[in-house]
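One protein chain is absent from this view; the other protein chains keep their places.
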Amino acid sequence: MFRDVSFGQYYPGSSFVHKMDPRIKLVLTLLFMVGIFFVQSFAVFAFVTVFLLAIIFIARLPLRSVLKSIKGIIVLLVLTSLLNIFFTKGVEGEEPLWAWRKIEIYVTGLKQAAKIFLRLVYLVMGSSVLTLTTTPVDLTHAVESLLKPLRVRKFPVHEFALIMSLTLSFIPSLIDETDRIIRAQKARGADFDTGGLIKRAKAFVPILIPLLVGGFRRAEELANAMNSRCYEGATKRTCMRVMKLTWRDFVGGFVVVAFFTGVFLLYGMANKWGNIIWLYY
Amino acid sequence: MSKSEKVTYSSVTVPENAAIFAQNLDFTYNPKSPFAKRALKDVTVTVNKGEFVAIVGHTGSGKTTFVQHLNALIRVQKGYLNVLGQDISIKKPDLKALRQKIGMVFQYPEYQLFADTVLADVCFGLKNFGVDKDKREQMAKDALELVGLEFDKIKEKSPFDLSGGEKRRVALAGVLAMKPQILVMDEPTAGLDPRGKTEILTLVKKLNRENGVTVIMVSHDMNEVYENADRVLVFGDGAIVYDRTPRELFKLEKEIEAMNLEVPSMAAFCNELERRGFVIDENCKTVDEVFAAVMALKEASDV
Partner (left out) sequence: MEIIRLDNVSYYYKAYNDDGTVGSAVGVEGVTLSIEEGSFVALVGHNGCGKSTLAKLMNGLLIPKSGTVTVNGLNTADRDNIFEIRKNVGMVFQNPDNQMVASIVEEDVAFGPENLGVPQPEIVERVYEALEQVGMAEYAKSSPHRLSGGQKQRIAIAGALAIRPRVLVLDESTAMLDPLGRREVLDVAHKLNVGGMTVVLITHFMEEVLDCDSVVVMDNGHVVRVGTPGEIFEDSSLLGNVGLKAPRTIALAQKLADAGFDVPRDQRDAGKLGGDVCQSLKK
């Protein structure tokens, strides 16, 4: 059943992380994503792992729900890993671990692949902590609020946020409608599962056209409803939701910033004093 | 499904006159997940050929799930289902053969129109079911005329340029063109004005009475159910709670109201008369029929 698929991946809860201001969470997530690229050694990766697991624990998210997000990038993971394993040349003087004709595999390549693999996995896990603990609506507000400074540059921040919000509110009924049209056409003998590529593509016309027509009908009614409720664009508009920073945001923000300051410092140290072995490997 | 259950059903004999024969149908959405929801609970029912059966019940009562089993839009999870002699609880039933025999009209069917002409839209099903090209036009013509539209006037028009009532009839013609033996309809009159409603119901009744089409109609309008159906299935919480003739069903005023359904006006009127010792014939259901029956009672008492 289509309609049972909850959109977004919000995992309801009332943990410390859930209660943090979505803006702070968004900024911290961005910091996390950047920070991951400054992790150079497996030792530091171990720290990051503990840190990430701690956050997941504090957010009271089942580890499985966070890991599930990796599914979406499996192809990317395999591909980048293979590329790194096969195409990384060893450091000077390094003997290949294994060689066959022109293909050579070095330990350096394996390490490189492992690091990139970890980075991508943590990147996705980190961002899914954000989406699992923040409703799409909150995220929309956070984006709008953070983009506000762009308004002076004529960037249509409000319209952008409104489109996001309308999209979110229309997704469930759009899914329902798609579901209904597919069933109706199946009942009329439509076949979406057999035949060649062109035949299959053609089979979608009887779904797409009613959806499109329905979309215009919806848009018209929505426009009327919005106009009736005095919509006039962003001018003089106010907002019901106030986002307030609480102690949680300061504590959470401090911890994450402190951690990554450490990561950045280690990165700097590693570059300066290359002889600190554990920072490198 | 376990093997033992299959064995049990292989010995079931389907009555010859059965259009639909369901034994212990059970269905759960998202089984084995935290969102699991049991939508059908051990439903056993037989619908005879030529019957006009209404299905009523609230959202979530299981009526939609049941109806979608009938043409295998939802596959049998547990239990046995036979439609017009075809066992559709098996793993790979012949869907085309099935869906050609059982026409399904969804809520607001006009929202599934897609072709650039009325003719092409009505022919969509025929084409899918492999009807010869030269036969299609004649069959589409029959169907369009059946729903009361003038073929030559309408065939080249875009379905999107028609009025709401016309669109609905074109959509209906698209299902009827396949000459189904069973017609399943989900609220066929929703959103129509009184005239449009009467038109659709008259048509459906004609198909049932004259062409012998078995009709299954899901409806929220108890007056409509009362006046048209031979038999009513009341769904509640995934099971069939009542299976009676409309007259017998709506005698249960308290039970009907407790289920948040309405008692049709003419049923309420006749019930009151019966409570006070006057008998109104079971077949008098419309305002005119009930009025005539009351006049007959009056004449009898005047004598």
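Letters are used for the chains, namely A and B, taken in the order the chains are written, and counting of residues starts over at 1 for each.
Assume a contact is a pair of C-beta atoms (placed from the backbone, for glycine too) under 8 Å apart; a residue touches a chain by one contact, two chains touch by 3 or more.
Since the model is a prediction, treat every value here as computed from it, not as a measurement.
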List the neighbours, among the chains on screen, of the chain that has been left out. A, B
Can you work out which residue in A:14, A:194 or A:228 touches the chain that's missing from view? A:228
Taking the full complex into account, find the residue in A:78, A:150, A:205 or A:239 that is in contact with the omitted chain. A:239
Residue-wise, where is chain A in contact with the chain that is not depicted? 135-137, 162, 165-166, 168-170, 172-173, 217-218, 221-222, 224-232, 236-242
Chain B, residues in touch with the chain not shown (by the definition above): 58-59, 161, 163-165, 190-196, 220-223, 260-262, 264-273, 276-278, 287, 290-291, 294-295, 297-298, 301
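Following the convention adopted for this analysis, only the chains that are shown with their structure count from here on.
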Could you please state the distance in Å, as a whole number, between where the Cα atoms of chain A are centred and where those of chain B are centred? 46
Under the stated contact criterion, what part of chain B meets chain A in this complex? 29-30, 35, 68, 71, 73, 96, 99-100, 103-104, 106-107, 109, 111-115, 124-125, 128-129, 160, 174-175, 178
Which part of chain A faces chain B closely enough to touch in the complex? 1, 4, 177, 180-181, 183-191, 205-207, 209-210, 213-214
